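Just passing along the structure, written as structure tokens.
Shown here: the complex without one of its protein chains, the others still in place.
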Amino acid sequence: MSGVPLSWYLTLATVLFAIGLYGTLSRKNAVGILMGIELMLNAVNINLIAFWRFITPHLLTGQIFAVFVITVAASEVAIGLALILAIYRQKKTIDIEEIDLLKG
Amino acid sequence: MPTTQELIAISPEIILALWALSVMFLDLLIAQSRKSILAYWSLLGLLLAGGAEFSLWGREEILFQGAFVQDNLSLFLDLVLLLATGLSLLMAKGYIKDLEMEHGEYYTLTLFATLGGMLMAGAGDLLIVFLGLEVLSLSLYVLSGFRRTEPMAQEASLKYFLLGAFASGFLLYGIALVFGSTGTTLLGGIAVAITEGGLLGDPLLLLGLGLLGVGLSFKVALVPFHMWTPDVYEGAPTPVAGYMSVVAKAAGFAAALRIFLSAFLQLAGDWTLLLSLLALLTMSGGNIIALAQSNMKRLLAYSSIAHAGYILLGVIALNSWGLSSVLFYLAAYGFMNLGAFAVIVALRDGEREYLALNDYAGLGSRHPLLALSMAIFMLSLAGVPPTAGFLAKFYIFGAAVQAGYGWLAILAVLNSVLAAFYYLRVIVIMYMREPAGQVAKMTHSPALALAIFLAVIGTVQLGLFPAAVVELAQASLFPFLGS
Partner (left out) sequence: MPPFENLPTDLVLQGIFLLVAGLIVVAAVAVVTLRNIFHSALALILCFSAVAGLYILLEAPFVAAVQVLIYVGAISVLILFAVMLTERVMDPKMGARNEQWWLGLLLTAIAATGLGAIVGFAPWPLSKAPIINDQITALGKEFLTTYVLPFEVASLLLLMALLGAIIIAREKEGG
């Protein structure tokens, strides 16, 4: 068994998730928000892999789930950045405080 | 390798996937002026998938080592999804042509979104719940921004995307915690782990379940996770808004039913209080804000939030009556809500849409049939007998009373009374108010007329002769509750 206890990994994942959460909530730039979300997804994956390693090392569920999370993250980023570029082309800004045609 | 039996059992999903791909290729061959062929082609695919569903009725197949379940519950929900998709495609055909966004991808993405919903409805593994949800959501992000010349649509789409991706993060964190405490992502496996591992009341599992719930609440737009709904409905093309209001909600509730019934039934006591609070907030929040709306799409957005609150009541009741009434409610809601959206789509002069509530003035005398249909949908949404909406509410509130949530049922009834104000106001405006200027124009299209006709039939039929659908709904839940 690896010398690093599970709780260390989980704490790290929590911290990373929290940082991502903060980034998502505090950024003005839509790309910045997206980066925050990616940090959150990375935190999830650290959790999944750590759980796999410490709780079900004889199976592969955790790893497989993590690979799917990465796949989905890639698709999300592709769509999200396309949207951001489309808005930028029209409004010349991607500051979410200036994108306000719709009432919040 | 999947066995032949597995392939047959999952044939509705396969048909839909192949159909979406075929639309994509046919799109390349068909000239721009004849794109509406694709609408009929897609409808044919929906019919075939629906036929496959019917032929599978009564079987209970557990496929791919438990990752997917094709039983009556998933078949019932799939049929609701397919029906809603069909209605929305009928609405969309003329609309996307007039608004110059008639691309084959519209149909491909709609079919993909429905496929995502169907996967959620039959999920036996949190992985499938997640992937289905993403297939559904990603299609919807694109569809809601489909009108690229319209800045509002783009914005709505970006907002929806950012909040949706954010919600996915919570959902996944919840799944990771559930996986950590039970060692599996199979829904059946989780239930076994809870029993065998003595995980009742385990804080980790509850936290995981809570985060999962937050993620799902975003998708079905429960208050306080609803902020995106009105903006997205307003910005998205109207048929897409109608589609979303039914399909995304039905799929979200489908996933919630699956997750709670197959995996967390033993933890029921721990989540009902929280869910009751959520239901109360959702009903009241949706209805109160809806009262102040002057835009038809925003009004229906808040109304759809309120309806999610009512549906939640059935989930909370957690008896066979409550859960079958959730299914019945989803079917009824599908007809009446899509019907209302279809009327909005019909009220259009080429590219110009009449969305303000005041545009509906004088509709009663100018377009009597359209106004009558709208009146039926509004009465049904308000829950006035003898419509589908009344019976759906009646069943679901009755189930809540039966399960000992009388106080919640009373509050829900009060909410319905409140809601009746804004639904009836639409009718009053249509019939009593003189139009300020010209009466809104109406677009004539056979497909759209068919959609409205079908929605009226469904709304009235489910209101007068509900027995068949109720029986189907009850048969769907038999394996879970046994009564």
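Think of it as A and B in the order they're written, each chain with its own count starting at 1.
Quick note on the criterion: a contact is a pair of C-beta atoms (placed from the backbone, for glycine too) under 8 Å apart; a residue touches a chain by one contact, two chains touch by 3 or more.
Just so you know, these numbers come straight off a predicted model, no measurement behind them.
Trainee: Any idea which of B:204, B:292, B:356 or B:432 touches the chain not displayed?
Mentor: B:204
Trainee: Which parts of chain B face the unshown chain closely enough to count as touching?
Mentor: 1-2, 10, 17, 20, 24, 32, 63-65, 67-68, 100-101, 103, 105, 108-109, 112, 115, 119, 125, 127-128, 131-132, 134-135, 138-139, 141-142, 145-146, 148-149, 157, 177, 180-181, 183, 197, 203-204, 207
Trainee: In the full complex, which residues of chain A touch the absent chain?
Mentor: Residues touching the hidden chain, for chain A, are 1-4, 6-29, 31-32, 34-36, 38-39, 42, 45-46, 49-60, 63-64, 66-68, 70-79, 81-86, 88, 92-97.
Rule of thumb we're sticking to: only the chains that are shown with their structure count from here on.
Trainee: Can you work out the whole-Å distance between the CA centroids of chain A and chain B?
Mentor: Using C-alpha averages as centres, the distance is 27 Å.
Trainee: Looking at the complex, which residues from chain B come into contact with chain A?
Mentor: Where chain B meets chain A, its residues are 127, 130-131, 134, 138, 141-142, 145, 148, 151-152, 154-159, 161-162, 165-166, 168-169, 172-173, 175-177, 179-180, 183-185, 227, 230-231, 234-235.
Trainee: Spell out the part of chain A that touches chain B in their complex, as residue ranges.
Mentor: 17, 20-21, 24, 30, 33-34, 37, 40-41, 43-44, 47-48, 51, 55-56, 59, 61-62, 64-65, 68-69, 72, 75-76, 79-80, 83-84, 86-87, 90-91, 96, 99, 101-104
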